[in-house]
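Supplied in structure tokens, the structure appears directly below.
Heads up, this is only part of the complex; the chains shown haven't been moved.
First chain written, first letter: the chains are A and B, and each begins at residue 1.
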Amino acid sequence: MFLRIDKLQVELPVAEHPDPSAARLVQELLGGRFGEMTTLMCYTYQSFNFRGRRELKPFYDLVANIAAEELGHIELVAATINGLLSGTAARGPSPDARLSGVAGAGNPHHFLVSGQGALPVNSLGAPWTGDNVFTSGDVVLDMLHNFFLECGARMGKLRVYESSTNPISRAMCGYLLVRGGVHQLAYARALEKLTGVEMSRMLNVPKISNESIPEARAFHEKAVHRTLYRFSPDDYRDVDKVWNGRHPEDGSELRVVDGPPEGAAMPNLPEEPQVYAPGYDPRELHEIAARLMRGA
Amino acid sequence: MFLRIDKLQVELPVAEHPDPSAARLVQELLGGRFGEMTTLMCYTYQSFNFRGRRELKPFYDLVANIAAEELGHIELVAATINGLLSGTAARGPSPDARLSGVAGAGNPHHFLVSGQGALPVNSLGAPWTGDNVFTSGDVVLDMLHNFFLECGARMGKLRVYESSTNPISRAMCGYLLVRGGVHQLAYARALEKLTGVEMSRMLNVPKISNESIPEARAFHEKAVHRTLYRFSPDDYRDVDKVWNGRHPEDGSELRVVDGPPEGAAMPNLPEEPQVYAPGYDPRELHEIAARLMRGA
């Protein structure tokens, strides 16, 4: 079972200027082969299918707990895309050719299909697919996959970061580079425990440190890079059997924090009447709200 | 953000006999167009993309909260599939042609790919895809979609129920028929509040009452069919602005319960050495566990 908290894991700045092209590219981090939908669903299904979880509980706990964090990551990337899409079209009631200004821009489904909202697709607009899920049942093979997956995901974030100067996109990439780095290291540690091979020496794939990314470095200073949050009221307590020792980059001590990060308030996405989102004008919205409050 | 609790929403019986063919069919409820992956992701993305959430907060709360429950539903269907797959192949170490007995049975990926585990695919083995997600941004259209989606999902559960006498499959279908019925009614109520059209009169699509299904009726007696759980420590408190009034079938009062259902312990899936799940023999598992506990 899962619970939900109406907060983002980290605060995102407001998009400085709407940018349908950047929104299209950021989709790669949501619905691409190495995007957050894939990390989420790989770890979720691996936790569902885990056999021998009694004896291998620390590994089960690790995968199951990281899966829970990934739910917050798809949320964060979606919020970035929604931020980038807000205000892209000429705002106002239709019909008035208000979408003509974005007719050739970005992903057309952001306007014709989702009403300026995020979609589970990649930067080409191709849908995320269950074929991206790897769950072999073999714990070493699954951990090796997960380590590789996080390396591939790191590459994706670095390239998307490189594609835009928009603060919302950069802030999201910076935070997820740090959190992805934690997951990458966690699976490296798991492989070390299982096979003795020192995978944590291969952390910087590609060969650049998160310290070089200003929006990531800020989180290093807050110890976010060496912290595994336990995203559960009471469970998954054996994650510290894997997540322990020292961080390979700065030698700081790895630590487990009980509970999620403090998080930040959900942004209130502005209305986009030209795509009928949410489909009511302000007066009507007010009336509906009033009616519901009266219990009708 | 999301938290995770290491429990199933409801207890499942042990599968009476392993059944790869039933496991293949149950996949329709997980990765099919009307399966739980679809309900989960539709509501999740609708909550991400919700515009005007301040004024329409009761609808936002409803969708966001049901999304959280759906996470437990993919978990429950996966547990059913895993239960049905346990013991299907001749258990023991390879190589000894141990999979030859299931060479023509069920979904071959259950043996060759996932190691007797659930996959995000439908009954044909085709992967779940992001194309199944509907998020238009228009609140009435999204609610209408969700109502229709739950009707389609209801049909799927009834037909899968009809396909097997295995207790684990039937118990899962029974519970999800009831919970799906709650979601169906919730979206019907939302449409009633928004448009005045009495959608709750169209609950039994197809035309059979949950009362006719023994495994569902049991939950009616425990009021599960008129209960909306609030799957959150503190948020989504305005769901009661939509989920109120009387149940159209028995006239009982709709109620909101704070927090998730009590739930049941996660089953410990037995090891399946012939597919290397988890890939260690019992002695090795013991050693790994001992080593981790020593902090090595």
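FYI, contacts are C-beta pairs under 8 Å (C-beta built on N, C-alpha and C of every residue); 3 or more make two chains touch, one makes a residue touch a chain.
The model shown is predicted, which means the values in this text are computed figures rather than measured ones.
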If you can see 2 copies, how many does the complete assembly in this structure contain? 6
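Going forward, only the chains that are shown with their structure count from here on.
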Subunit A and subunit B have mean C-alpha positions lying a whole-number Å distance apart equal to 23
Hey, which residues of subunit B end up touching subunit A in the complex? 1-9, 31, 37, 41, 44-45, 48-58, 64-65, 67-68, 71-72, 74-75, 78-79, 82, 113-121, 127-131, 133, 135-141, 193-194, 231-236, 238, 241-242, 244, 260-261, 263, 266, 268-272, 275-280, 282, 285-286, 288-289, 291-293, 295-296
